[in-house]
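Only one protein chain is missing; all other protein chains are in place.
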Amino acid sequence: MSSTNGTLLSVRNLSMFYPMRAGFLQGHRGEVRAVDDVSFDIQAGETLGLVGESGCGKTTTGRCILRVVAPTAGELWYHPREGESVDLARLDTGGLLPWRQEIRMIFQDPFASLNPRLPVLEIVGECLKVNRGLRGSALEERVAELLGMVGLRPEYMRRYPHAFSGGERQRIGIARALALNPRLVVADEAVSALDVSVRSQTLNLLQDLQNEMQLTYLFISHDLSVIRYVCNRVAVMYVGKLVELADTRSLFLTPQHPYTEALLSSVPKPDPRVRSQRIVLEGDVPDPSQPPSGCHFHPRCRYAVDRCAEETPPLRETADGHHVACHLADEIELVGIHG
Amino acid sequence: MTARAMESDRQEAINVATQWQLMWWRFRKHRLAMTSLVIVILIYLVALLAEFLAPFTPDEFQADYTYAPPQRLHLFLETENGLRFQPWVYGYKVEIEEEALRRVFVPDEEVIHEIGFFVSGVPVTLLGFLETDRHLVGPKDPEAPMFLFGADKLGRDMLTRMIYGTRISMSIGLVGVALSLILGILLGGLSGFLGGQVDNIIQRVIEFIRSVPTIPLWMGLAAALPTDWPPLRIYFGITVILSFIGWTELARVIRGRFLALRTEDFVIAAHLDGVGQMRIILHHMVPSFLSHIIAALTLAIPNMILAETSLSFLGLGLRPPIVSWGVLLQEAQNIRTVATAPWLFSTGGAVFIAILALNFVGDGLRDAADPYAR
Partner (left out) sequence: MPVERQLSAEDLLLEVRDLHVHFPLDEGTVKAVAGVDFDVYRNRTLCVVGESGCGKSVSAQSILQLVDRPGRIVQGQIRFHRHDADGSVTVTDLAALRSSSRALRAIRGRHIGMVFQEPNTSLSPIHTVGNQISEVIRLHLGEDEEAARRRGIEMLERVGIARPAQNYDAYTFELSGGMRQRVMIAMALVCSPALLIADEPTTALDVTTQAQIMSLLQELQADFGMGVMLITHDLGVVAEMADDVVVMYLGQVAEYGDVDRIFHAPAHPYTKALLRSIPNLDFDQDIRLDSIRGMVPDPFHRPAGCPFGPRCDEVIEGRCEAENPPAFSLGEGGSVRCLHYEEVALS
C-alpha cells in the first residue's frame, strides 16, 4: 500500500480476540471479541476520537496500534514521512523500534503509569537514553526542556512521582510521550482520572502541544463532552465494532446510528433549564464473548426490525465522510444534541 | 532558619526520597520492629563473636560440677572501704539430699569467686584470624567454677554452649534462606516471566511439594543422610533439605509479582520506550518487588531456625559434637532433666526471643515494603 495523501495510519479489518482460559487444564473456553473487524484511517494533523462504553474495545484498539498486543487479524498501515508504508501488525519487536518512536502513548492512570521508584529524569529520559543515546547534561537539558513544555518546573526532575499530584503526573506522562518528537500520540482516557479544573488545564495543554508540534492524536475517551471539545472526527464503538464514524459536528448534530443517539442523549447537560429528554437504554452492554447475533445493538435498539437480528450491518458511507453501520440509516430520523 | 523554611526543606527531602529512604522512614516508626531489629543484630553479633563472648569453650568441662545449677550473679562486693563494683558468685558445696539420697549443689557462702572482664582463658581464634586467650567475662581464677546458666551432664557451661549454638542455628537460617532465594528467584522468575507451559509445570511441582506434610518429609530426607558423614557435611545436608521446602513460598511470591508487574502500565511504557527485556526486568520489575522479597526472606528465617531446632530435637538433624540450639534441647530431652536440671532448657528462651524478634522485624519490613500504597 502506498502512502495516501495526508493519511498517517490506515487500520484495516483489525481484530483482537482474547482467548478465555479456565480451569485446571487451562483449555480454551471461547474468546473475548474485544475488537472485531474494525477499519478506519487517521489523517495527519487531526484528532480522531474513539468513544464507547467501558469494555467496548477502545483500549484494545489503541494497544493494537502500539503493538502492546499482537492483533489476531488485520493490517495496520503506517505511512512514514519518507519511504514505503509499513504494516505494523507484521513487525517484530526489532522491526517496531523505529516506529515506536513516532507513535507514542499517554496512559489513563497517572499513578500506575509512572514507575514510583525512579526520579522524573529517568522516567522522561529513559526513551532518550535508549533511542537517542543521550547522557549526562545533554539528557538533563532535554528533559528540562520537555518539563518546561508541559508546564512543570525543570528543577522537579530530581523528584520522584510521589511528590506530584494526579494532574502533574499526567503532565510527566505527556512529557514522556513527546520526548522523541512523535507524529501520532494515542491518548487512552488521558484526562478521565483528573478533576474538573485540572482536566481543562490538561486538555488545553494537549491542544497547544498539538499546534506546536503538528501532532496527530487518537483520543480515546468515554466522555462525550471531552470528545466534542478536542476531536475533529469521532469513531463510535459498540461491543468490538465500529458503528459510526463522522466529523465531530455532524456526529453530534445529525447522528445516524441509534446507539450514538442514545449515547448523546444520556450525557447530562450542565444547564438546569434544559433538563433533557433522556433515551434510557434498557439492559446492559452485552458480554463481548457472546455478542448478540446480527447487529450487536439490536436487543437494545428501539428501531430494530427483524432483519437486524439476522444480518450484521456493514459500515458504509451515507454522506460525505459519514460512515454508519445500521440497516435503517437512510430511513430513520435521529436527533442530535440540539434536538 | 524559619519554621516555614524548615518545613519546606523537610518536604523537599520527601520529594526526592528514594524507595529505600521512604521505607526506612516508615520502618522507623514501627517501635516493636525497631526494638526487634536491635535484638536481631545483637544476636548475630553474638554468633559472630562467640569465642570472645563465651567465658569458656563449648567442650571444656569440669567433671566435679555435673548438673551444677545456675549461680546467682552479685554485682557489688563489700570491702573494708565500702561497696565497690566487682561482680562475683559463691562457690558450690555438695550436700546429700535426705530422702532421694542424691547429691545436690548448694551455694557455698564461705567461698567467693570474683569475675573479671577480659580475663585470660583457653586460647581461641576470633573471626578466623585473631588469636587470643582473652574472654569478655570469666572467673579471675581459671580453675574456679562459674556456671551462670548452670552446667550440663558433663559439667560444661550452658551459657557458653548456648552462645556457640547461636552460630549454627542463626546461620542455618541465613544459609537456608539464601539457598531458597536462589531457587525461588530462578524458578519463580522463570514461571512468572515465561508463563505458559513452564509456569504450569513449576506450579504443579510447587503444589506437590507443599501438599506433603513437612515434618514427615524432613524426617524422611534427614534419615536418608548417611550417618557416617562428618558433622559439617550433615550441617549442609540439613540446610539443603530445609531450603528444598522453603523455596516454594518465595517462588510463589516472586511469580505473583512478575505476573502482576508484566501488565502494569509503567512496565508497558518502558517496553514502548524501546527498553530491552533484560533492562525492564532488572531496572523496573525487580526493584518493584525487592522490598517485598526482603520482607518475605526475613519472615522465612525463623521458620528455618525452628525447622533446624525441631529436626535436631527429634534426633534427626545435627548431632553432637556440633553445638546448635536444637542439639542442646535434644540433650535436655528426658524426664529426669525436666525435674532435676530445668536450666538445660534455657536454650528454649533463646530460640523464643530470636524467633519473635525476627518475626517482628519481618512484619515491620512487610508493612514498610510498599511506601507508595495509596
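Every chain is named by a letter (A and B) in the order it is written, and numbering of its residues begins at 1.
As a working rule, a contact is a pair of C-beta atoms (placed from the backbone, for glycine too) under 8 Å apart; a residue touches a chain by one contact, two chains touch by 3 or more.
A quick note: this is a predicted structure, and the numbers were derived from the prediction, not measured.
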| message | Using the touch definition from the top, which of B:K29, B:K93 or B:R233 touches the missing chain? | response | B:K29
| Which residue among A:D271, A:D306 or A:E331 touches the omitted chain? | A:D271
| field | From A:D195, A:E212, A:E310 or A:D330, residue that would touch the chain that is not displayed | value | A:D195
| note | Of the candidates A:D37, A:E53, A:D87 or A:E122, the residue in contact with the absent chain is A:E53
| task | State which residues belonging to chain A touch the missing partner chain. | result | 53-54, 165, 167-168, 195-201, 203-204, 207, 222, 224-226, 228-229, 249, 252-253, 262-273, 275-276, 278-281, 283-285, 337
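As a working rule, only the chains that are shown with their structure count from here on.
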| request: Could you put a whole-Å number on the gap between the CA centroids of chain A and chain B? | output: 56
| message | Residue numbers of chain B touching chain A in their complex, please. | response | 14-19, 22, 200, 264-266, 268-276, 284, 287-288, 371-372, 374
| said: Give the list of chain A residues in touch with chain B in this complex. | reply: 26, 66, 68, 97, 100-101, 104-105, 107-109, 111-119, 126-127, 130-131, 158-160, 162-163, 176
